[in-house]
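Here the complex is missing a single protein chain, while all its other protein chains stay put.
Note that the chains are named A, B and C in the order they appear, and that numbering of residues resets to 1 at the start of each chain.
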Amino acid sequence: MNGSPEQEQVADVQTHPSTATARVVSEGMERHLHHPKRVLDHGFVRVVDYMGDDAAIVQAARVSYGTSTKRTRGDAGLIRYLMRHRHTTPFEMCEVKFHVKLPIFVARQWIRHRTANVNEYSARYSVLDREFYVPSPEHLAAQSNTNQQGRGEVIEGGEADEVLRILKSDSLKAYSSYEFMLSSNEEKRGLSRELARINLPVSIYTQWYWKTDLHNLFHFVALRGDKHSQYEIRAYADVMAAILADWVPVAWQAFSDYRVNGFELSAVGVNCVRRLLKGEKVTMESSGMTRREWLEFEHAILKD
Amino acid sequence: MNGSPEQEQVADVQTHPSTATARVVSEGMERHLHHPKRVLDHGFVRVVDYMGDDAAIVQAARVSYGTSTKRTRGDAGLIRYLMRHRHTTPFEMCEVKFHVKLPIFVARQWIRHRTANVNEYSARYSVLDREFYVPSPEHLAAQSNTNQQGRGEVIEGGEADEVLRILKSDSLKAYSSYEFMLSSNEEKRGLSRELARINLPVSIYTQWYWKTDLHNLFHFVALRGDKHSQYEIRAYADVMAAILADWVPVAWQAFSDYRVNGFELSAVGVNCVRRLLKGEKVTMESSGMTRREWLEFEHAILKD
Amino acid sequence: MNGSPEQEQVADVQTHPSTATARVVSEGMERHLHHPKRVLDHGFVRVVDYMGDDAAIVQAARVSYGTSTKRTRGDAGLIRYLMRHRHTTPFEMCEVKFHVKLPIFVARQWIRHRTANVNEYSARYSVLDREFYVPSPEHLAAQSNTNQQGRGEVIEGGEADEVLRILKSDSLKAYSSYEFMLSSNEEKRGLSRELARINLPVSIYTQWYWKTDLHNLFHFVALRGDKHSQYEIRAYADVMAAILADWVPVAWQAFSDYRVNGFELSAVGVNCVRRLLKGEKVTMESSGMTRREWLEFEHAILKD
Partner (left out) sequence: MNGSPEQEQVADVQTHPSTATARVVSEGMERHLHHPKRVLDHGFVRVVDYMGDDAAIVQAARVSYGTSTKRTRGDAGLIRYLMRHRHTTPFEMCEVKFHVKLPIFVARQWIRHRTANVNEYSARYSVLDREFYVPSPEHLAAQSNTNQQGRGEVIEGGEADEVLRILKSDSLKAYSSYEFMLSSNEEKRGLSRELARINLPVSIYTQWYWKTDLHNLFHFVALRGDKHSQYEIRAYADVMAAILADWVPVAWQAFSDYRVNGFELSAVGVNCVRRLLKGEKVTMESSGMTRREWLEFEHAILKD
């Protein structure tokens, strides 16, 4: 794997000494800068650059909402106010750039977040490394019986062994074919890279630079860190959430309180809470909700 | 292939009878509506819906530029003026929605056009069909020696046979494994769909609804229809260009004249033209251009 | 006002006879097409074109989520499922284009919704009409004492008369100056339009074509139709909400139930509901909320 892009980029770490700047600096973020965090079996997330911190959110908000806010609220109070009322533009004033290595099937979900800038490794220009995602045994799940898109119980024993064997051997076979088709000698020309790569599975790793603002990153982390999200992209969202908590601790706390750990009641849900508070007994059947809505409501509001 | 999404969607054609509308209607586009055009070996492009026509561009422009334009230019003149001066907003007033079936590696290039709306077939919810892109022999190209990202000469004979055999057998093997991992019976649970699909190559077909405005579609067609673009996405761009020519013939002609068939001179290029017009002999060496720049300049301006 | 852009555009209504199309047609929307709805004193909203209906949302969703959804849910059930789980992309498959006449200060709030296409009347090319927004007496409100950005009680009597007199006379004065500076004769050249217009107040009317997708329109209507929004833009949001209800009645109902008439509980709010259901007495002081949060919580959950 000598000379692979990962190696080379990761080696960049040493080449970033400390320099003086008049920009705002987030001490929490400086500690993460350039250090790749492992995700899945071969992936990583690495902060390459950032702009702004909690104070930058406040600074932008004070331009919008005027100096009068200074008298009535401290910085944390203002950030919480912005989050509560979905005044999202001040959060857009912070920006972050990640270097990410991830399987193609994860990249395909990730790219659906359109408000971001991306530079991806091109398999037309370069040869991909022989690295494929293979789930660890505890993430080898059966199809859920109740959820069209989800996973059920973990597969074990002989079936698990068989699945892992297949995933490994098929990807190695595909990669051997890829190398063979690319190779040239006196007797063969070698297929173009842009064609040879069509033989590779979506479990192969790619990498990209991905840059977005804090508001869109919150949205990404909320959506892809949610339990309905596929485990493999959730693993990336979780690592990024931990970085966020160090970068903008006040905004992250507000986000947790108002978005992640809150609960959105529908009109029917509001009505059910009101009926319950009046002492009425409300069941799934009498709630007016679908089964899945009721289970979520029960979990959030009623169960211990 | 019974019951596959393609079949079902294509069968929709019959269910769209003619209805009266007070909206503007493009006769040229009505003829394309709902009829899939074949692209590559299993793909298609199908117009599902559209909004606006050449007149809608003019209508929006007249709001911006005032009624005085009516006196000085006809509709075609105004559209050409807008295109020449890159007044792009009136072109954004037309919208089109396509249903497209395409290999995943093409979809990955396509999705980089961010200003569009997309609904893609989800391999977490549903099982993918056994359809893979395999190049036809005349598109089986070797790696270019002069262009990092491109194709060189066509591969023929035994090497070609071998490549086609590999592409077919590897994809069928991957699909068999996919089906086997998904399958359940008394002895095996069956792997979840979202995991089983990671074994599939990027040559497998997916499909989506893709909706964009005319300005962004022009950009897509220009970029992906360009000779530096990979043949497989160019095949889609070409089909869409033909549809455009029927939908908004005046705008399409202006686009061809000012964007596609024009040539952008750099500051150095302007200088070379000026020197040439004064009778000076200009060569690659004395031009101040790189080799590739000079070849493009020579092709556009000097060669017959 | 002869020959003003409004007149001319509105006159377009007669020129749109019924034509046959193979596109989906929303009967509810056809009735609105081309008919301007009055908003404020001189403004209007007029549907110029549209694409899609409730069925188009379902059609796109079925591509994404597969045919299995057909068995388990009807169309309305699927649309409600999409709304509940914030699967927003199928809603983006509908598009609408409005012609709007509105005061500049409203236009400045409106344009902050970035995911839209806009062609605005240009005061560099054309002369603006002498039409200014002057509030009707019942909307002449004092500054709120409790809300930095809001209105308090209505101003009446002599103060109201004085305010209306000032707004009218200052705008007429500004317009006279505008006309004078523009005018040319033997003795004066006439100031360029792009400079003369800088004298006009933000209450003057402008107009534009504004095109967006259904998801972003929902967002616009929710945000600008909210009670914290300035009355003058809310008046436009309300008219558009009524049009939405006719265009996509099922999606609109789902939006009302899950977004507009629901209530978002923060982590603290969830905790308060749980404490209340256990019989604990919870007050503003013991709630852990700010005063404004508590008032909103009380209004949504506790009060009759």
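Methods note: a contact is a pair of C-beta atoms (placed from the backbone, for glycine too) under 8 Å apart; a residue touches a chain by one contact, two chains touch by 3 or more.
These numbers were taken from a predicted model, which means no experiment stands behind them.
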Considering the entire complex, write down the shown chains that touch the omitted one.
A, B, C
In the full complex, which of A:119, A:169 or A:184 touches the chain missing from this view?
A:119
Taking the entire complex into account, which one of C:41, C:170 or C:298 touches the absent chain?
C:170
Among the options A:44, A:65, A:205 or A:294, the absent chain makes contact with A:65
Among A:30, A:75 or A:246, exactly one should touch the missing chain; which is it?
A:30
Determine which one of C:44, C:133 or C:210 touches the chain that has been left out.
C:133
Residue positions on subunit B contacting the omitted chain are 65-66, 68-69, 77, 84-85, 148-149, 228, 256-258, 260-270, 273-274, 276-277, 290, 293, 300-302
For subunit A, which positions touch the chain that isn't shown here?
3, 5, 8-9, 12, 16-25, 30, 33-34, 48-52, 56, 59-61, 63-69, 89-90, 92-93, 95, 97, 99, 117-122, 125-126, 207-209, 211, 213
Sites on subunit C contacted by the missing partner chain, in the whole complex:
103-105, 107-108, 111-112, 114-115, 118, 122, 124-125, 133, 135, 140-144, 148-153, 155, 159, 163, 166-167, 170-171, 173-174, 177, 180-182, 184, 187-195, 197-203, 230
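Here is the rule we go by: only the chains that are shown with their structure count from here on.
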Distance between the centres, which are taken as Cα means, of subunit C and subunit A, whole angstrom
33
Averaged-CA centre spacing for the pair subunit C and subunit B, given as whole angstrom
35
Intercentroid distance (Cα basis), subunit B paired with subunit A, Å
29
Got the subunit C residues that touch at least 2 other chains?
65-66, 68-69
